[in-house]
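This is the structure I have questions about; it appears just below.
Here the complex is missing one protein chain, while the rest keep their positions.
Let's turn to subunit A:
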Amino acid sequence: MLATGALTHSNCIVGQSDIWTMISPFPKSASAAGEGHIVVRLLPHDVSALESITYQYPLKLISPTVKATQQSVVVFLLSYGGGLVGGDQVNLRIDIQSLARLSIVTQGHTKIFKPAIPGTITRQKLSVDIQDGAALCLLPDPVQPFEGSLYEQGQAFHLNGSASLCLLDWVTHGRAARGENWDLLKWTGRNEIWLKNQGTGLKDRLLVRDTVLLDGTPKSAHTMPLREAMHGHAIFGTLILRGPLTNSLGEFFRTEFSALPRIGARDFRTTEERQKSAERSALERWRATRIQQESQDGVLWSAANVRSCMVIKFGAATVEAGRNWIGSMLAQEASLERNFGEDALLCVR
């Protein structure tokens, strides 16, 4: 399979097998590596379906067959061998037409290997266009940069006014089993949310540009190693929410953030009083358990409204703790599963 090189793979899920050949912008002779394009549209009876899906090595896209009951199209974003080697470039474009819904998941961590030739940067680019009423739920597994890896990820989301987006971007400290702990050379993750200007002549408006720059290159004596700068976190993540389909989730995070116990406060209640107040609603019991778990797992998080997007940042002492935390938050609120189907949350449980 690896030897097929830049052959264009394609499959068509809609059932009209000639559609993709007409629409695909990539001629079969295209030499650019890792190009991909997904177009999703709404079929009658409110079923989202793929209009076209094309990809090239090292990118691989798989979508299970369409079900009449599905909330959204699910596409697995894969790479051959489950990782990207030095110099691999992936360039994926996604168009989600009006009212259609797409969920993107992965199968296991995206491993970023150390490049064979020093200085070669591995890049992933994602460019998404979401029309009015349409939605994307992007909940992949975290990126796992290995020792010595050089990685750049740029994701740009262009949204119409009533488009919705749920985006998770997270990175781990590497292969813990091999003693790696933020031993990467460089990791850059940039997420841009643009509000499209549908009027004429005006530019799109940048709503959020969230950039994380991790630099593990050997430093001068004055600056500290990346490992120390990460302060005991094994995973660091960003969840960005925007649009009507994510409003309730955003509100949930805001409420939960406000409900966190004050740092440095003392609890002067007696054990009896505490037990009494523990007999509360299901949500309050869940919250109490979660907060205890957060404290045990070293989960730190914050939520902020940034120019009409909700941005949640979190870090945890172990990768699993980070995954459990975000998974339990999303499961408790449940609107993502309702709006996108349970497969959309494959990577966070």
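One rule holds for everything that comes next: a contact is a pair of C-beta atoms (placed from the backbone, for glycine too) under 8 Å apart; a residue touches a chain by one contact, two chains touch by 3 or more; residues count from 1.
Rule of thumb we're sticking to: contacts and distances are computed from a predicted model.
Chemist: For the chain that's not shown, choose its UniProt protein name out of "Urease accessory protein", "Origin recognition complex subunit 2", "Splicing factor 3B subunit 1" or "Elongator complex protein 4".
Modeler: The chain we cannot see is, by its UniProt record, "Urease accessory protein".
Chemist: Please identify which residue in A:93, A:125, A:175 or A:190 touches the non-displayed chain.
Modeler: With A:93, A:125, A:175 or A:190 as choices, the missing chain is touched by A:190.
Chemist: Consider the whole complex, including the chain that is not shown, and state which of A:33, A:99 or A:306 touches that chain.
Modeler: In the full complex, the listed residue that touches the missing chain is A:306.
Chemist: Identify the residue among A:35, A:88, A:183 or A:210 that touches the chain left out of the display.
Modeler: A:210
Chemist: Just name the one of A:43, A:176 or A:229 that touches the chain not displayed here.
Modeler: A:229
Chemist: For the full complex, which residue in A:68, A:177, A:263 or A:282 touches the chain that was left out?
Modeler: In the full complex, the listed residue that touches the missing chain is A:263.
Chemist: Can you list where subunit A touches the absent chain?
Modeler: 161-162, 188, 190, 195, 205-215, 220, 222-224, 228-231, 233, 236, 243-244, 247, 250-251, 254, 257, 260-265, 295, 298, 300-308, 310-311, 313-315
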